[in-house]
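Provided herewith is a single structure, encoded as structure tokens, for subsequent inquiry.
All protein chains of the complex are present and in place, except for one that has been dropped.
Order as written gives the chain letters A, B and C; numbering starts at 1 within each chain.
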Amino acid sequence: MNRIFSASSRLMRRLVFGGGRRQFSSSSPSYDTVAFLGLGNMGLPMAVNLATKSDYTVVAFDVSTDALNSAEKAGIRVAPSLEGIMDNPQTPPSMVITMLPSDAAVDSVMSILSSNAPPNTSFIDCSTVSPTTSRQWHDALAEKGCLFVDAPVSGGVKGAKDATLTFMVGSDSAKLAENWMIHCVLSYMGSRIIPCGGPGSGAAVKLCNNLALAAQMAGICEAMNLGEALGVDPNILSEVMNTSTAKSWSCEVNNPHPTVAAATKSPASKDYQGGFSTKLMLKDLQLAVGAGRNNQVALPIGCAISELYNMADLRGLGDKDFGVLLQFLRGK
Amino acid sequence: MNRIFSASSRLMRRLVFGGGRRQFSSSSPSYDTVAFLGLGNMGLPMAVNLATKSDYTVVAFDVSTDALNSAEKAGIRVAPSLEGIMDNPQTPPSMVITMLPSDAAVDSVMSILSSNAPPNTSFIDCSTVSPTTSRQWHDALAEKGCLFVDAPVSGGVKGAKDATLTFMVGSDSAKLAENWMIHCVLSYMGSRIIPCGGPGSGAAVKLCNNLALAAQMAGICEAMNLGEALGVDPNILSEVMNTSTAKSWSCEVNNPHPTVAAATKSPASKDYQGGFSTKLMLKDLQLAVGAGRNNQVALPIGCAISELYNMADLRGLGDKDFGVLLQFLRGK
Amino acid sequence: MNRIFSASSRLMRRLVFGGGRRQFSSSSPSYDTVAFLGLGNMGLPMAVNLATKSDYTVVAFDVSTDALNSAEKAGIRVAPSLEGIMDNPQTPPSMVITMLPSDAAVDSVMSILSSNAPPNTSFIDCSTVSPTTSRQWHDALAEKGCLFVDAPVSGGVKGAKDATLTFMVGSDSAKLAENWMIHCVLSYMGSRIIPCGGPGSGAAVKLCNNLALAAQMAGICEAMNLGEALGVDPNILSEVMNTSTAKSWSCEVNNPHPTVAAATKSPASKDYQGGFSTKLMLKDLQLAVGAGRNNQVALPIGCAISELYNMADLRGLGDKDFGVLLQFLRGK
Partner (left out) sequence: MNRIFSASSRLMRRLVFGGGRRQFSSSSPSYDTVAFLGLGNMGLPMAVNLATKSDYTVVAFDVSTDALNSAEKAGIRVAPSLEGIMDNPQTPPSMVITMLPSDAAVDSVMSILSSNAPPNTSFIDCSTVSPTTSRQWHDALAEKGCLFVDAPVSGGVKGAKDATLTFMVGSDSAKLAENWMIHCVLSYMGSRIIPCGGPGSGAAVKLCNNLALAAQMAGICEAMNLGEALGVDPNILSEVMNTSTAKSWSCEVNNPHPTVAAATKSPASKDYQGGFSTKLMLKDLQLAVGAGRNNQVALPIGCAISELYNMADLRGLGDKDFGVLLQFLRGK
């Protein structure tokens, strides 16, 4: 598992990078500014972690005034406008982090930023988007001498707040390897940085994992429903499955059955509050299905689950943990 | 996990049951005869284990003359006919084990045997059948003072040969608890005996586990196919998923991608030879879907996967490991 | 279309069969008694039509006392018990018509009746059941010198009341051809009698038609939903489809969109009251899917629609016209 770097030790980072950074900080202040765009449920706590725990100067922006106010309250410096970020004559950011809700938002923000980005700027996109979008921006920025990295995350809002996110990272491997600042910056916001391969591979791995996860959860939901209808105690059923081939995160950690979830206090025990929302799973499945379509990959089960989540969302379950599929299948 | 008895120690069994059994053996020889019906890929090695490793007298039968010949070659005593098993005046079996291919076969064999079974005979059905079938025979035999136990297995042909099967056991719990011979007999053929609850619950748990397993496998197949089409290295993809929420037996132990499977020499590395066959998974899914229908449980994903396996089977892939779904989805 | 006999003229029937029947009536009264079993929403009006419009003596039975009371109020003679029907020494029925809700009910009733049915009794099963069930009873009764005919209907409660049902008839063709009483009796209850082939073919054709119908309706529902979301006027959309390849009964006669249905006053215009219920379509789809499973036929779309109707039923939409799928898909 040597490809998985664990950012377990802040001390280690200080030893390896810290001094250097601080020296750079005085002599070449441009290394110290990081722009952070997108201050939603995920972006804001990530930006706060980076701003408060590191020595980087963080300049943030969001189209929502509310988000900007929240950021200022949290002590983060905000930019007057998106366009202004690159134009700042004193501290043009050496790195731009984006955490945006859609491919369209990434396209729109990157179009503006890339138009006047100085060479050697690094762009780290933590949004969950199509691998095609990631690759296109990687190629476009490479022409300008910039590096674009797709680095979508897992770990949810809790991971964002606790700085325990996992980053699935795709980019030009050689350039990524020599750009230590990227590892350094990400390690202030997460605990695992997983190189997945070339440009777009981070985005691809995230979609693939969540596609498999959705199928896993759907299977557990159907099994729990069937078992209960057949008179099997839900706790026994989940316990047996967890010692057998059906063992999985959706059965063991995030079991969608309220009775089983009571023991772990996972979302199903709290009317599916918290957790990974149906809406976000639907978004990821639609990205996966779209990627399948564009690449002639048949995804009949991914498609079928995507439509179930679509129907669950239309029925008002979009904000609940994606384990709520169990209830949706029961007609709730 | 105290409900899961591990039959790890033969010595322990000897200490606990062995003496008793041998004494019974001389004074009440009826305790010693076990009829074993169904000598297919699974049944034969199970019967061989029981006959050669225990002190029980095993009398076997199968409708196939070839199977009977194989059994005799393996040193197992065979009965002249199904009807003759209960009529034996000297050694009416105190226990009957069935390992049959379908609900219809179980119904047919049990109809004959139950008609003249003496009270206190135990019936252990290791076949994978509908929970309804199990419950019906449990009730019918209870009226005759007999105990019927549904005890389907997991572990495959290898587990049958190595006596490492897992038995998922459903029956009248009180009667099961006091009938130590059942535990004893099963422990000669498997390494785990899992009580799942009342009559039919063993059958139900097996179907639920395999339903969840099929969904999990389908998700991994689609994720591996999508990942490869998007340019991700299959080994990296599986490795990342195994550190994340998609971690599962189908990803880690039985990965359906030939490249990934090469490391573990699992079926996908050998053109899907060995493993759990598409045909058997299809059978289990159809039983699960049938149980869903009879109990008003919606199983849209189970149904969809069942049809995919149906199509794969129609295309001649029935004997390959169920991970061959990956190839089926690629149009192979 | 010469295989489709239209029972358009009562006069013609009188000319061809009527005199003969009346003569038989006096000399051999046994020709005149028809037993009718199953007096539900469909069976009762069918029995009433036969009893009041023909010269046959109709003796009816149902397990529900309410149904028997309704039948008596409608002037139909009821039998004291199911067993009593064949035992009547004076008028053993020469024909038995069954209109029952399930395969299990048909099996149960036929087991009783077939045990003491005199040779030459005709059994006409109008229930919608599995073709396998029909074939089994055909074969069992042929051994007793009786004819079993599967004759499921289309046309619904309205067709039953108006005697405009369509009968899809399967049986031994030669015997069916020479048994004019069957055609005669059916023509009092319906307006079309369609020979479909050998035993079970009537049941099979009914399931196939409804399988295709369900897919057609699902397609129209999705198309109407998509069209409206894209801003197309529902009336224009249905009108164009009705001049194009999507033209179908589900688009033209029973359009599931309330706005379109307003013009024809079809069920969707009345909150899906009346019409062919979701529950019955679900039953037919499950029979079709079961038949597919037993015959190694892949029915991925039939399965998927079956599960959608299952979910719609679980959500309380079972009694509404099956066009309510449009609303179910909208999250209603």
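Here, a contact is a pair of C-beta atoms (placed from the backbone, for glycine too) under 8 Å apart; a residue touches a chain by one contact, two chains touch by 3 or more.
All values reported here derive from a predicted model rather than from experimental measurement.
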Check: With respect to the chain omitted from the figure, which of C:Ile85, C:Leu176, C:Leu213 or C:Leu317 is a touching residue?
Finding: C:Leu213
Checklist line | Touch criterion as defined above, residue of C:Pro93, C:Gly159 or C:Gly200 at the omitted chain | finding: C:Gly200
Notebook entry, point to check: Which residue from C:Gly38, C:Pro93 or C:Pro131 sits in contact with the chain not drawn here?
Noted result: C:Pro131
Checklist line | Residue of C:Met241, C:Leu280 or C:Val324 in touch with the missing chain, whole complex considered | finding: C:Met241
Next item on the list: Identify the residues of chain B touching the omitted chain, counting contacts across the whole complex.
Entry: 300, 304, 311, 313-316, 329-331
Margin query: For review purposes, identify every residue of chain C that touches the missing chain, sorted by number.
Written below: 1, 3-4, 131, 154, 166, 168, 192, 194, 196-198, 200-201, 204-205, 207-216, 218-220, 222-227, 229-233, 236-237, 239-241, 243-251, 288, 291-292, 295-302, 304-305, 308, 329-331
Item checked: Touching residues (missing chain, whole complex) on chain A -> 286, 289-290, 293, 296, 298-300, 303-304, 306-308, 310-311, 313-314
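The working rule: only the chains that are shown with their structure count from here on.
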Notebook entry, point to check: Looking at mean CA positions, which chain is nearest the middle of everything shown?
Noted result: B
Next item on the list: Would you kindly state whether over half or under half of the residue numbers at the chain A/chain B interface are used by both copies, giving same or different?
Entry: same
Next item on the list: List the centre-to-centre spacing of chain A and chain C in whole Å, with centres computed as mean CA coordinates.
Entry: 55
Next item on the list: Between chain A and chain B, tell me the centre distance in angstrom, where each centre is the average of that chain's C-alpha atoms.
Entry: 41
Notebook entry, point to check: What parts of chain B, by residue number, touch at least two of the other chains?
Noted result: 296, 298-300, 304, 308
